[in-house]
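One structure below.
Note that one protein chain of the assembly has been removed; the remaining protein chains are unaltered in position.
Per-chain residue numbering starts at 1, and chain names A, B and C are given in the order in which the chains are listed.
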Amino acid sequence: MKINCLAMILAGGQGSRLGALTKNIAKPAVPFGGKYRIIDFPLSNCANSGIERVGVLTQYRPFELHNYVGNGNAWDLDGRYGGVFILPPYQSTEGADWYRGTADAIYQNLNFIEMSDPSYVLILSGDHIYSMDYSEMLDLHRRKNADATIGVIEVPWSEASRFGIMETDESGRIEKFVEKPKEPKSNLASMGIYIFTASYLKRYLVMDAKDKSSEHDFGKNVIPAMLADRGRLFSFPFHGYWKDVGTIESLWQANMDFLAAKPPIDISGDRRIRSANQPVPPHYMGPEARVTSSIVNEGSIVFGTVEHSIISTGVRVAEGARVTNSVVMPFAVIGEGAVVDHAIIGQHTNIMAGAQVIGSEGAIAVTGEDELVTPESEARKAAV
Amino acid sequence: MKINCLAMILAGGQGSRLGALTKNIAKPAVPFGGKYRIIDFPLSNCANSGIERVGVLTQYRPFELHNYVGNGNAWDLDGRYGGVFILPPYQSTEGADWYRGTADAIYQNLNFIEMSDPSYVLILSGDHIYSMDYSEMLDLHRRKNADATIGVIEVPWSEASRFGIMETDESGRIEKFVEKPKEPKSNLASMGIYIFTASYLKRYLVMDAKDKSSEHDFGKNVIPAMLADRGRLFSFPFHGYWKDVGTIESLWQANMDFLAAKPPIDISGDRRIRSANQPVPPHYMGPEARVTSSIVNEGSIVFGTVEHSIISTGVRVAEGARVTNSVVMPFAVIGEGAVVDHAIIGQHTNIMAGAQVIGSEGAIAVTGEDELVTPESEARKAAV
Amino acid sequence: MDRREFWLNRLDEVNPKLKNVMGLVDLQQDSSYLGDLTKKRTIASLPFAGRYRIVDFALSSMVNSGIRNVGVLLPEKSRSILDHIRSGKDWDLARHHKGLCYLPPAPADNGRKEGDLKNYYANLDFIESNSEEYVLLARADCIYNMDFNPIMRFHENTRADVTIVVSPAAHDDMARGIVVKMAENGLVEDITVKPDIKKGEMRALGVYIARKDCFCSGVRRAYEHGGTDFRVDLVLEAFKNRTIFAYEHRGFSRRICSMLAYYETNMAMLQPDIWKEMFMREGHPIFTKVKDMAPVQYKEGSNVTNTLVANGCEIYGTVENSVLFRGVKIAPGAVVRDSIIMQNGFIQDNARTNCVVCDKNVVVSAGKVLEGAKTYPVFVGKNVRI
Partner (left out) sequence: MDRREFWLNRLDEVNPKLKNVMGLVDLQQDSSYLGDLTKKRTIASLPFAGRYRIVDFALSSMVNSGIRNVGVLLPEKSRSILDHIRSGKDWDLARHHKGLCYLPPAPADNGRKEGDLKNYYANLDFIESNSEEYVLLARADCIYNMDFNPIMRFHENTRADVTIVVSPAAHDDMARGIVVKMAENGLVEDITVKPDIKKGEMRALGVYIARKDCFCSGVRRAYEHGGTDFRVDLVLEAFKNRTIFAYEHRGFSRRICSMLAYYETNMAMLQPDIWKEMFMREGHPIFTKVKDMAPVQYKEGSNVTNTLVANGCEIYGTVENSVLFRGVKIAPGAVVRDSIIMQNGFIQDNARTNCVVCDKNVVVSAGKVLEGAKTYPVFVGKNVRI
C-alpha cells in the first residue's frame, strides 16, 4: 500500500547537553510542561496533519521510547497503514553500523522507507517544542513541484549566525544555504524540518553515503549538494512558537514560557498535543497549599507552596516545602520544608525534608533521575 | 508494576541456513503452514500461557518484524503491562555492541528486563514449531524452588549427539549438561527453553559478560557455570510435537508434517496459534481445480492441480499448473502449466507459465523472495 | 484556501480522504422479506460470501474512501452486531479522536407509531455536534465495494442538496424500495417508493450524500411533522423542495431483498472477475471481524471446484459451485452442489445437498439428501440436525 507521506523523527543519541536528565532515557522522552514528553509535539503534529506513519530514529535505549510510544495508539497513529516505528541501527546483508549523522541515519533506514513506499518523506527533529500543520507545508511542496521544502523561521539578526541560514528568491526558492554563517545575509533560519520527494531524497542519500568526505549531515552536506545541482528547494515560512530544547537552559525556559498569561501554544484545542496517559486521579491541593502562576498535572498532591513552576504527574510537594521558578518532573518528591528554586528536578528524584536545590537564571540547578538529595548533599549545577 | 514472567525470544541474526528465504526478512518472519509465520508459535504459546510481555531480540531488519508483530495486538499481548518489544542492539552509557551470543543478547538487554521487573524470565528461541503451556513449566519451577528450569524432550538415541544433553536425578534435577556429547549418557535434549529466576539470571549474565574466554552462549557457558556452582537446575519434560526449522529441509519437513491425516499440533482449538491477519477473502477454487491432501489459506485462487502441498495467503495457481509436495509462500504466482515439486517457493515470487521448479526429498528446491522464474532459468537448489 | 477546499483538492492525488464527511451506517433495515434467514438477526449481520456480514461492505467502503468518523445506528436486537463490529478496530475505526460511535435505538415513545426515522431524530444531537460538513449515509442491505470519492465530487459539481446512489435492478425485486427517474445529467425528476421493483428500474442502493445541515433539517422536519418512515417521510416528503441528483454506480451491486437474491448474490461471488472486484481491489479490501481460523484442510480424495471456501474448513468429499463458511466439515463421500453452507455446518458421509442454504451449525446426517432448485433454494434453519 502506497502511503502519501512518511515522517521520520531524528531522535538523536544520548542528548548529552541535557546531562543528568538523559542518563536513563533518550532526549525525546524527557518530560515537558507537566504532562508531556518532548516527542509528544512532533507526534501530535503528525497526527494533526494527517500523517499516520512515523519512524523514530534513535540508537540510545530504544525500548524506553518504545515503551512510551507503544504503537502510537495514544496519538491515533496506530491505523492499518500507520504506526510508530522505533528505528535503531540494524544489521543488513551489507553489514551494520551506528548512525554517523542525520543523513546517514535516514540512509540506513532506506529499506524501511521503501517498505512504507511514501510519495514524500518528512524529516523532523525530536527536540523542538512547537505546533505546526505539516499538511500546509506538504501542500506548498506539491504546488511548487519542489524537490525539497525546508521549514524556516525568522530569527533575530543577532542570533542568525547560530543557525543554518537560507537565502531565497521572491518565490521562496532557496538559492543558498549556509550553516552558521559569520556574516548572515538573511535571518531565515532552518527549523530542521524537511519535506523531500521520496525518490529525490533516496538519490541524494545514496550519493552522500558514497562520499567519504561527507559528515552525512542534512544541513552540512545533503542540502548543499542538492542546491549545487540546482534542485528545486523551497522555503516554508513558519510564524508560531518554536523552541529548541536541547540544553538545560532552553528546556527550562521553554517550560517557563508555558506559564505566561497566554501560553504560547494552544495545547488543548482542536490541534491538541496528545500524550500517553497514565491512570492517575485528579491532583489534590492540601489544606495549606498555596499555588499561583503554575501548571499542575494529574496525580500530584501539593501541601506546600508552588509559585511560577511546573508540577508534573504524581509529584508530591510536602508541607512547608517551597517550589519557585522550577520544573518538577514526574513522580519527584519535594520533602517537608525543602526549597527548590530555578531548578529542574528529575523524574522520581527525592528532595529530602529540609534539603535545598537552588539555581539562578542562567545557571539552572538540575538533579537527575532517581536521585536522593539530602540537606547535606549539594545539588549538582548544570553546566551552562 | 512488577510482572510475573517476562519472555525473551532469541530471534537471531539473518538465519543464513534458510538462504534465499531470509534475504529480506528475519528468520522468525518466515512464513509457515500456509497462514503463519514462525514467530506466531512462541508468541501464541506466550499468550496461551498468560505471559503478556515479550521481548524479541534481533539485529537483522528489526522493522519488518516490528511491522508484522506491531504491539502484539493480534496475540492479545498488547495489554497495559504487556506488549511485544523488538530489541535490536542499542547504545548505552557504557557503549554499544552487536550481540555476541545468546547470553550476550540477553545481557545487553538487562535494562529492558529491569524496566519490566519480572520475577521470572522465560528464554525462547524463534525457530521452533510447537505448542506448549509455559505456565506448567513455570509452575514446576516454583514448586521445585528452582534457580533455572530447562525444557527437555526425548530424542532418538541415535541423534542425541546433535543436541545439548541433560543428565538428571530422579527428581528431575539436572546433574550434568553436555553440548553435543560424542557418547551421550541420556537422550534428554535441551529444547532451548529456559526459565530463570530473574535475579539469579542477572547474576550469572553479569559474570558471563566479564569472562573474556566465554562465547556468551547459554548452552555452552551459562548453564555449565550454574551447574558448576551447584545451582538448583531442573528439567521440564515435554512430550508433544517439537521441530527445529532452522534449515530448508527441516522447514519443508515441518510444513509437510501438517499435511498428515491428523496434524501434529491442534492449531485451531482453545490454545490456537494466532497470527496477524490480512483482510483477504475466502479462497476460490476454480472450475478445473484439483486439490487433495493439501492446506490452502485465505485469499488464494487455484485453477490448477495441488497435491500434498501448502498454498499460502494470496497465492495464485493458474490453469494447468501442477504443485506437488511443495510449500508455496504468500502471494507467489504459479503460472499456467508450471510445474513445482519438492520445492519451497518464496513470497511474491512469480513462476512464469511453463517454468519448472523441481527438487527432491533431501534436496528441496528453493526460490527466494520476489524472484522471477522463467522456463529458461534453472531454479536454484538449496544447499542441504 | 479554506480547510474543505484544501482536502477536496487532494482527492485526485495519492491519498484520497473524505475528511470532511461523517459516515452514518443504518442497521435497522426491515428484514421481513428474508423470511427465516433474518428471524433472529438483522440484514446487516447476515453472513455473506464465506466470512463476511452484509454490514462489512458499507463500512469498508466508507473507511477505504477516507471517512474516519462513523456513527452506527443500532437496531433493536444489537448484540450480534455489537459483537461483530466491537470497537471498530478491524475497520481501523477504533480511535481516540473520531472513529466509531454507536447510536443505540431510542426507547419507545408513549403511544407513537414506531419507524426507522425515529432513531435518526433521536441522534441528531450527536450528528450535529461533529465538525464534518457532510453526511454520507449507507443503509446496510446492499453488497458493493464502492469508492465514495467520485460520488462526493459528483455531489460537489452538481451542487446538489442531496445525492442518491442508484443502479439498475439486476432482477425483479420483491422488497420495498426507492425508484428514481432521472434526467441524463442525473437530476432526479421523480422519486417513488414501491413495494416491488422491476428488473432494470433505477433503484436506490441506500447511499445518500448531503450537507449535514440539509440532512439534519430534513430529518427534523419529517419527524416533527409526525413522520416515521425514512423513505416516505424524509426522502419523498421532507426533501421535496431540494435539488436531488442520482449517481449511477456502475460496479457490481446487489440488494439483499429476498432469499433468492441472497442465494444468487452469494453465487455471483464465484465468478472470478466479481470475486476480484469485490475483494482484491488495491486499497479497497473488505474488512471484517478477524477470527483467526486455521487454513483449509483438503484431505485425500477431496474434490472441490468453482467454490469459495473460508478458513477453518475440513474437506474429504466433493463440493461444486458452492460457498462454504468458516469451520464447515464435508465428510468422505458427501456431495455439496450449488449450496451455501454457513458456519460450522457438517455434511456427513455420503449425504448430498443440491441448491440448499444451510444456516449456522446445521448437520446433514450420513446419507441424507436435500434438494432444492436454483430458482428456489431450500433453506435449513440454524442448529437444525437433519
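As a convention for this text, contacts are C-beta pairs under 8 Å (C-beta built on N, C-alpha and C of every residue); 3 or more make two chains touch, one makes a residue touch a chain.
Computed from a predicted structure; not experimentally measured.
*Asks:* Of the residues listed, A:12, A:34 or A:88, which one is in contact with the missing chain?
*Replies:* A:34
*Asks:* I'm checking contacts with the chain that's been left out. Which of A:58, A:71, A:297 or A:367 qualifies?
*Replies:* Checking the options A:58, A:71, A:297 or A:367, the one contacting the hidden chain is A:297.
*Asks:* Which of these touches the unseen chain: A:3, A:110, A:285 or A:358?
*Replies:* Of the listed residues, the one touching the omitted chain is A:285.
*Asks:* Residue by residue, what part of chain C touches the chain that was omitted?
*Replies:* 74, 76-79, 82-83, 86-89, 94, 96, 101-104, 107-108, 123, 126, 290, 292
*Asks:* If you put the missing chain back, which residues of chain B would it touch?
*Replies:* Per the touch rule, chain B residues meeting the hidden chain are 1-5, 47, 50, 73-74, 76, 79-80, 119, 135-136, 139, 142, 270, 274.
*Asks:* Pick out the residues on chain A that sit against the missing chain.
*Replies:* 33-35, 73-74, 261, 263, 267-268, 272-275, 277-299, 301, 306
Here, only the chains that are shown with their structure count from here on.
*Asks:* Looking at chain pairs B-C and A-C, which one is connected by more C-beta pairs in contact?
*Replies:* B-C
*Asks:* So which chain is farthest from chain C, going by the mean of the CA atoms in each chain?
*Replies:* A
*Asks:* Measuring from CA centroids, which chain ends up nearest the centre of the complete protein set?
*Replies:* B
*Asks:* Round to the nearest whole Å and give the separation of the Cα centres of chain B and chain C.
*Replies:* 41
*Asks:* For chain A and chain C, let me know how many angstrom lie between their CA-based centres, rounded off.
*Replies:* It comes to 46 Å between the two C-alpha centres.
*Asks:* Going by the touch rule set out above, which residues of chain A reach two or more other chains?
*Replies:* 73 - these are the residues of chain A that touch more than one other chain.
*Asks:* When you check chain C against every other chain, which residues touch at least two of them?
*Replies:* none
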